[in-house]
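Shown next, in structure tokens, is the structure this report addresses.
A protein chain is absent from this complex, but the other protein chains hold their places.
Chain nomenclature is as follows: A, B and C, assigned in order of appearance, with residue numbering initiated at 1 for each chain independently.
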Amino acid sequence: MNSNTIWEKLQSIDTRILYVVTLIVIALPMLFPQIKLPIVPSQESIDCYQAVEEMGATHKLILINGAFSASSRGENGWQAQAIIEHLMKMHAPFAIMSIDPQNPQLMQDIVDKYAKKYDYVYGRDYVNLGFQVAFAQTVKGMVQDIKGTVKEDWKGTPLTNIPVLKNVKSIKDVSGIIDITPVASLDTWLGLATRVYDTPLVYVPTAVMAPEGYPYKDSKQIKGILMGVKGAGDYEYLMGVKEEGTQISTILSMVYGLIILLIIFGNIGYHGARISAQNAQKHGSE
Amino acid sequence: MDSNYIHHLFNPILLFGAIGTVAVFSLVFRENKLYRLFEHIFIGLAMGYSLGMTWTQVLRPKWWDPMMHDGIWIWAIVIPIGLMFYGIYTKKFSWMARMIFGFYFGLSAGTVFQGFAAEYIPQITASFKPLIASGAITKQMAANNWIFLAILIGVLTYFFFAFEQKNIVVKKTANFGRAMLMVAMGGMFGATIMTREALLIDRVRFILIDWLQLNVHLFH
Amino acid sequence: MQHASDNWNVANFVVILSVIILFKIVTAQKGMKTPFAACIGLFTVILLAFTVRAHWWGASIGILIASAFLLFKILTSRSDRIPTIRRIAGLNAIDEAVGRATEMGRPVLMIPGIGQLDIPALQGLNIFGYIARSVAAFGNRTILAVADPPLAGVGEEVIRDAYAAGGRPELFNPDDVRFISDRQFAFASGVAGLIEREKVAASFLMGAFFAESLIITEVAQRTGTIQIAATNQFTQLPFFVATCDYVLLGDEFYAASAYLSRNPTLLGSIVGQDYAKLLILVVIVLGVIATGYMELVHTGAIHDSSATDSLTKVADYFLKMFR
Partner (left out) sequence: MSIINHIFAPIPSSHPLFYVAFFLTILVGLGILALLQILPNQARKPIIALVTFLGGLYYTAEFFIPVPTGHDGNFLSPYMDTMSNIASVLGCFSVGLGIISLIGLHFKNTIKLKASWGFSATLIVCFVVMTIFTLLDQYSPKGMLIPKVANKSVYQFLFSGGLTSLDAAMFALIGFFIISASYRAFRIRSLEASYLMASAVIVMLGQVTLGSALTHNIPHAYDFFKLENLSEYILAHINSPAQRAVTFGLALGALATSLRLWLSLERGLYFDQEA
């Protein structure tokens, strides 16, 4: 049965070997940033980028909603980083609100990373509204009156003392909403906020949550979907920078390549073994 | 290696997190002593945290404070009722535990009605999709709606248990439903991979870049 | 918290579904049929009469007709026919799994999900009762791992009862009913360790599972455990299908206890569920037709006339019922 061994091996690779290979595939591009794959942005990412570009062109306030905690930082964090850098590049004013208690700090860390480079000053160019306990109620209130609903920023400064919000009363004065999220927050925005003043919304979910947005993209209720880390990579490509999003997007492509390769191996092994067993049987009967 | 780097490596929070991560990752190769140690640490910490939260998030604000500060003495009644849970440890009082568990069965059953109305009725309504192209409904949308309805009916038919599935049309519909269910599950599987891998990449990054800072220190 | 006040007709629909199911459950019992069932029917009609008074006429009349029909069925049906239900592959494999575990002299693991004491967990425990009874009859050991403290209590009782029913009460060990953690991944780590150390030979995962499902099933896969899984979470079904030997898809989970016990009450419940499913199907088809019709009316493809006017009203009524 020697002829079978290659097939048998192909369809029963020790899982430990798979895991080691996975680790290597993940670690190599991190340690050797020279490893690169070409990036082809998807149409969705391009739409998304253009929508944010249009929001920025109005020079009105952009509202970012952060719904992620440290556990989905691996996806949402890089998306947020790409988008915030883009806003800073356009010098668009923005406000960050969070619906996860860990999120205000995570968002602030991202802003701090670029604040110096793009000369962003807290209060003048952006504001961190902090964690909002009751999401739906907050959104409902913000449609009427942002300062009356949120009242203070994350450090307790009254919003009336924040210059960037000077001419902002409600969602009406906001040029767009960017929802960066690993949870089902989209319905709340669509149901309560965007339809009131036709505020454009960009949906920036983790990959698993992306399908939630497809029906709304078809009906043009959202301007774009930036899906997972791949979206972050695309976004950096469109912006013309190469940072973590690009790197992790590369790693992901390689991991996916590995998975596809393994599936092919498994199938070749499975069918190879079957065919050679059939052949052996034929020969045996002759 | 400079002292700053050493200092960074031995930062207790980072070190604890990093060793824990490595220990947990070692499970994929085989169950071992290091994994076992951190498994027990993890469960111990989780139980302690949960007990702490039980008191600080629920019992204290909802029970102790209203009772002892606001004087709502009737809250004391939950002490004897709560004791009923512990009836399971004796033969004599175990029926009392059944009583309080029964209360909870009733409670979870009662909330199901509300849950049904809140979650599933909107899904029924959302399935009312027009099948004929006219006005705002394009031909493509109508076609998609046909497919939607066909799959919905097919899968629902597959899940009929008591109705006989001998009729050829019913049988075919159910088979189609099962096939579509497989396609849907494959899609679900595929869509989940990215999020899971992103997390793994993030953890590997935590070890190699955030903790060991290999990107800086490896080649210098 | 959802409240029926937003949409009273929605509540009616829930009532009808409940009544259908309940009717089937009740009529499946011996002796209890008529009085109890009639009470339920009467209760429904009274409740719906409320609606007619307080709310919206057209839809409610439809519902009244439906419930009158139900009441008629209740009063005229027979309870001596036990329904048959279709084959569920995963459940036939239970004995094989339990038998093999016994041959190997290794324990059987059962997990009623990582949710709290709720309906899926209780359904899981109910199924485990039957499985544990045959485990006991084989003289093997059952380990039950739970993620919610009260479930440890209920679970202990269930397994103890099962061992008594299997004729081996002395084999029950309270230490084998283990609360591990109510924290999702701490639970997963504990179960993964348990599977490896106890060399579990068969594992049954039945309840609400989330992301941790794959950790549990892959570790068990590695140790050569036979796995049978069922869950109420659609998102985890693909992973169970990929990694377990047998999976109960969708509401096969809720049919399992009826299938295993052949208890007329539970079987009756399954029939009721089928009728309710059929009702949902019919409502959806009618809704699709009504929506399409209204769309055509709005775009002017159908012109107003006395004939279409009443049709339009009916379609409109129907759609409003669920809105």
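The rule is short, and it goes like this: a contact is a pair of C-beta atoms (placed from the backbone, for glycine too) under 8 Å apart; a residue touches a chain by one contact, two chains touch by 3 or more.
Here the structure is a predicted model, which is why all the values come from computation and not from measurement.
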Quiz item: So which of C:E96, C:E157 or C:D316 would be touching the chain we can't see?
Solution: C:E157
Exercise. Please give every residue of chain B in contact with the chain that is not shown.
Key: 12-18, 20-21, 24-25, 27-28, 36-56, 58-59, 62-63, 67-86, 88-89, 92-93, 95-96, 98-100, 102-117, 119-120, 123-124, 127, 144, 147-149, 151-156, 159, 177-194, 196-197, 199-203, 206
Quiz item: Can you list where chain A touches the absent chain?
Solution: 11, 13, 15, 18-19, 22, 37-44, 70-71, 207, 210-211, 214-215, 218, 227-228, 230, 233-234, 249-250, 252-253, 255-260, 262-263, 265-267, 270-271
Quiz prompt | Missing-partner contacts on chain C, residue numbers | solution = 1-5, 8, 11, 14-15, 17-18, 21-22, 25-26, 29, 47, 50-51, 54-55, 119-120, 122-123, 125-126, 129-130, 133, 148-150, 152-154, 157-158, 161-162, 165, 175, 177-186, 188-189, 211-212, 214-215, 217-218, 221, 232, 234, 237-239, 241-243, 249-251, 253-255, 257, 261, 263, 265-266, 269-270, 272-273, 276-277, 280
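The rule is simple: only the chains that are shown with their structure count from here on.
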Quiz item: Ranking chain pairs by contacts, what comes out on top?
Solution: B-C
Exercise. Could you put a whole-Å number on the gap between the CA centroids of chain A and chain C?
Key: 35
Quiz prompt | Contacts with two or more other chains, residues of chain B listed in rising order | solution = 192
Quiz prompt | Residues within chain C bordering two or more other chains | solution = none
Quiz item: Tell me, which parts of chain B touch chain A in their complex?
Solution: 28-30, 141, 191-195, 197-205, 208-209, 214-215, 218
Quiz item: chain B touches which residues of chain A in the complex?
Solution: 15-16, 19, 22-23, 26-27, 30-31, 33, 71-75, 206-208, 210-211, 218, 227-230, 248, 251-252, 255-256, 259
Practice problem: Note which residues of chain C are touching chain B in the complex, please. | Solution: 1-4, 7, 10-11, 13-14, 17-18, 83-86, 117-119, 122, 150, 153-154, 156-157, 180-183, 185-186, 189-190, 192-193, 196-197, 211, 219, 234-235, 237-239, 241-242, 249-252, 255, 267, 270-271, 273-274, 277-278, 280-281, 283-285, 287-288, 290-292, 295-296, 298-299, 301, 319, 322-323
